[in-house]
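After the structure tokens below, expect a handful of questions from me.
With one protein chain held back, the other chains of the complex are shown just where they sit.
Chain nomenclature is as follows: A, B and C, assigned in order of appearance, with residue numbering initiated at 1 for each chain independently.
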Amino acid sequence: MTRYNAWNFLRQAVQGHRGWHPAWGAAEPRRHYEVIVVGGGGHGLATAYYLAKKHGIRRVAVLEKGWIGGGNSGRNTQVSRSNYFYPVSSSFYDHSLKLYETLGRELDFNVMLSQRGLIVLAHSEHELELNRRWANAIRMNGVDSEILTPARIGKLAPAINLHARFPIVGGFIQRRAGISRHDAVVWGYARAASALGVDIVQGCEVTGFDIAGGRVRGVHTSRGTITADRVVMSVAGHASVVARLAGLRLPITTMALQAMVTEPLKPVLDVVVISAAIHAYVSQSDRGEIVIGGGSDVYNSYAQKGGLPAMHTTVGAVLELFPSFSRLRLMRQWAGMVDVTPDTTPIMGLTPVEGLYINCGWGTGGYKAIPAGGDTMADTVANNRPHPLIREFGLDRFARGALVDEGAAAGVAH
Amino acid sequence: MLEIVGRSYARITSWHPDRVTVDRGVCLANFMLPAAVGSVSGTSRRALCIGPGDWLLMARDWRELEADGRLHSEASEQGFALADLSDALACFGVRGRAARDVLATGCGLDLHPQSLPPGRCARTRLAQIPVVIECVDVEDELELLVARSYARYLADWLADAWRGASGATR
Amino acid sequence: MLRIPCPHCGVRDEPEFVFGGPSHVERPAFGVSDLEWTDYLFGRENPKGVHFERWLHEFGCGRWFNVARDTVTHEILATYRMGEPKPALPGPGGPDALRFPVVRGS
Partner (left out) sequence: MSAHGPYRVARGGDSSVDAALRRGSPLPFWFNGSACTGVEGDTLASALLANGVRIVARSFKFHRPRGVFSCGVEEPSALVQWGEGAGATPSVRSTLIRLCAGLDARVPSGWPSLDFDVGRVLDFTSPLWIAGFYNKLFKWPGWSLYEPVIRHLAGFGTAPTGADPDRYETRHAHCDVLIIGGGAAGLRAAWEAAARGARTILVEQSSQLGGRAGWDGSRIDGQPGDAWVRGVRETLARARDVRILTDTFAAGHYGHGVTTLVESASPREGARPAIRERYWIVRARRLVIATGAIEQPLIFCNNDRPGIMLAGAAHAYLRRHEVAIGRRVVVATNNDSAYATARDLQAAGVEVLAIADSRRTIDAAIQGQMGKLSIPVLTGSIPVDSHGFGALSGVSIGRLSDEDRRVDEVRQFSCDALAVSGGWNPSLALFSQAGGKLSYRSESRALEPIDSPKDVSVVGAAAQPHAGTTSSGVTAIGVRISPAGRSDRQWVDLRHDVTVADLELAIREGYSSIEHVKRYTTVGMANDQGKTSNIAALEIVARLRGLPVAQLGHTTPRPPVMPVTLGAIAGRAVGDQFAPSRQLPLHEWHVAHGGVMEDFGEWKRPTVYLLPGESRAQAIAREARTVRTAAGLLDGSSLGKIEVRGPDALAFLDRFYINNLTTLQPGRVRYGIMLRESGTILDDGTVVMLAPDQFLVTTTSGNAGRIANWLQEWRQCEWPQLRVACTPVTDQWAVLSLTGPCAREILASVPTDIDLSPEAFPHLGVREGRVLGIPARLYRVSFTGELGYEINVPARSAPAVWEALWNAGQSRGIQPLGIDALMLLRMEKGFLHIGTDTDGTTVPDDVGWGNVAAAKAADFVGKRSLPLPEHVRPDRLQLVGLVGATDLAAGAHLRLASSHAATDGWITSAGRAVLSGEPIGLALLRGGRALTGASVTVHDEGRTSTARIVGLPHFDSRGSRMHA
């Protein structure tokens, strides 16, 4: 692997960039692996990477039915934050953000993490109190947060309209939060995993599991049967479909969540802005598009396209916050299939089938969790017990009623 | 656009599970309650079917509506809940050739006279709020019934919509 | 945008309706185990294909009713009143997809 640095880059530039190697090997699946990871999204690839890197398990394959990153990891709005309400969430997501902070160098791939700060807006006194509760919770969890007056918000985001139909009465900021480049995260993990010997098999759909005596023995795929000692399901929107192949019924609803971008412009917005009350979040990408997200369509959908009403609500909300964006033009809209749990907290860990592990339920907010998701899943698989950070995220919590209801507590989930 | 004031309204809802969908019309205190959702019976004292087993009644005043208490007694005898909504609803008349076009700036219902001819009504969504639209006597005459607390919002919305109707894009 | 044929009002736009989740889910008797009860609360079929679900025509007749919808194409294969049985649907992705043996996770 040629390292990515200025020296190598210049050398290549002089030679017309002809000497670069494939970022990841194009692999034909082998007959057997120690671990098979189903799903080549960020979580699956990161799991494979950490298995190889931290646990020395290198006979690992990532099976992706399409192209890696073609799921939600390649279609999200790139927001990373760790301002969660409950300590169990907060410590997990802050672990993730910390991994993000050094990820570019760790993977030798610039993921363009931009810790530009993220503001959560409050539109009423009541919401402000909830924000204060939330912001204080974050601090108690050892994560940075700062309550803002409307004037401060106006300074940080001059284009914002404080006197909207639902006026902005305050908010809070997590300064370490921000955005990074989603495709780069996917490719960076793939390249680093591949360099450690992981097979990345694209165009390989898992169609069934080989389960005998309550233990997983392998998977059936569109490219034949592959045996494995352990299997991780990391398929986000398809979690219910794939889990059902193993006889499991999940507490998951798959919905379409859309996002959109305007035509690119010169910098006008230097922070990420979220309004939970009117369902919109906005940032500007490094290429200059205004990246807009909102609420999901609230019914089951595997369509990978969003509905018109949700788009209208979102655009309306963005213009309430930023009236000067009215003359900008929408360039593209798309959607992903998000795997929503009843408590908006992920499902990670062991399953009733021995050797089969699950990582799903990220809903609208699992991009920020990719490094920690991969790290803790790899550890869980290697040691066959949940990593301490994800003990509360197990599938078994539902039967106990032990929900970690971030949505109910904080009212936001991205 | 004008607000029509002074009328009395009531809502009649069947509490019978088997009558939730009433197949034939019902007669209460001389009100013919039509069975089909969207149909209207009567003229100034009239009944609008807004759902299965669910009607809005209106009349010039409460006495006319109530028919000397007959409505109340006949309703409870036959298994219908009667609620006085005279103070709960506001009514706007929207008239003229542009009426349907004005409403079409905020309502996804098919407002073509074929679909909403005189003597028909529809409960639907206009300007993000629930309304009952009724085409009264002639094609160009529509009435909107809306919860009173929204009246001011809807009046402003309609006024603004009319302003837009006078200016085409070109 | 979904255009949903309400059994009482005819075809209307999606924003007139409220989605109510899967239909034909039976509420278990009070005495069931925690596992069965929480499966009723949280377990979801979430099929890729035909989904039987209920909707409320909030901005219209105020009725809840059933819809059979393909979750991939959003094609609405049937709507029927509350209390009526599931219709038989032709073609792949129909009831077959739901005949899969369901083992509950814990």
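Quick note on the criterion: a contact is a pair of C-beta atoms (placed from the backbone, for glycine too) under 8 Å apart; a residue touches a chain by one contact, two chains touch by 3 or more.
Computed from a predicted structure; not experimentally measured.
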Inset, instruction - Over the full complex, note down every shown chain the hidden chain is touching. - result: A, B, C
Legend entry - Given A:53, A:95, A:123 or A:387, the one touching the chain that is not displayed: A:123
Legend entry - Residue among A:162, A:298 or A:319 that touches the chain left out of view: A:319
Legend entry - Where the unshown chain meets chain A, residue by residue: 4-6, 8-9, 13-14, 16-18, 20-26, 66-67, 69-70, 74, 87, 90, 104-105, 108-110, 112-115, 123-126, 129-137, 139-142, 146-147, 159, 161, 164-166, 181, 183-184, 187-188, 202, 262-268, 278, 284, 286-288, 303, 305, 307-308, 311-312, 315-320, 323-334, 342, 400-403, 405, 407-409
Legend entry - Residues belonging to chain B that touch the chain removed from view: 11, 13-17, 20, 79-81, 83-89, 101, 104-110, 112, 115, 127-129, 147-153, 156-157, 160-161, 164, 166-170
Legend entry - Positions on chain C where the hidden chain makes contact: 1-3, 13, 18, 20, 23, 27-28, 30, 32, 34, 37-38, 41, 54, 56, 58, 62-64, 73-74, 82-83
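Here, only the chains that are shown with their structure count from here on.
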Inset, instruction - Let me have the rounded angstrom distance from the C-alpha centre of chain B over to the C-alpha centre of chain C, please. - result: 31
Inset, instruction - Enumerate the residues of chain B that touch no fewer than two other chains. - result: none
Legend entry - Of all residues in chain A, those that touch chain C in their complex: 238, 240-241, 243-244, 247-254, 298-303, 307-309, 342, 351-352, 395-396, 398-401
Inset, instruction - Write out the stretch or stretches of chain C touching chain A in their complex. - result: 1-2, 13-15, 19, 21, 34-35, 38-39, 41-48, 51, 53, 69, 71-74, 100-106
Legend entry - For the chain B and chain C complex, residues of the former touching the latter: 21, 37-38, 50-52, 54, 108-109, 122-125, 130
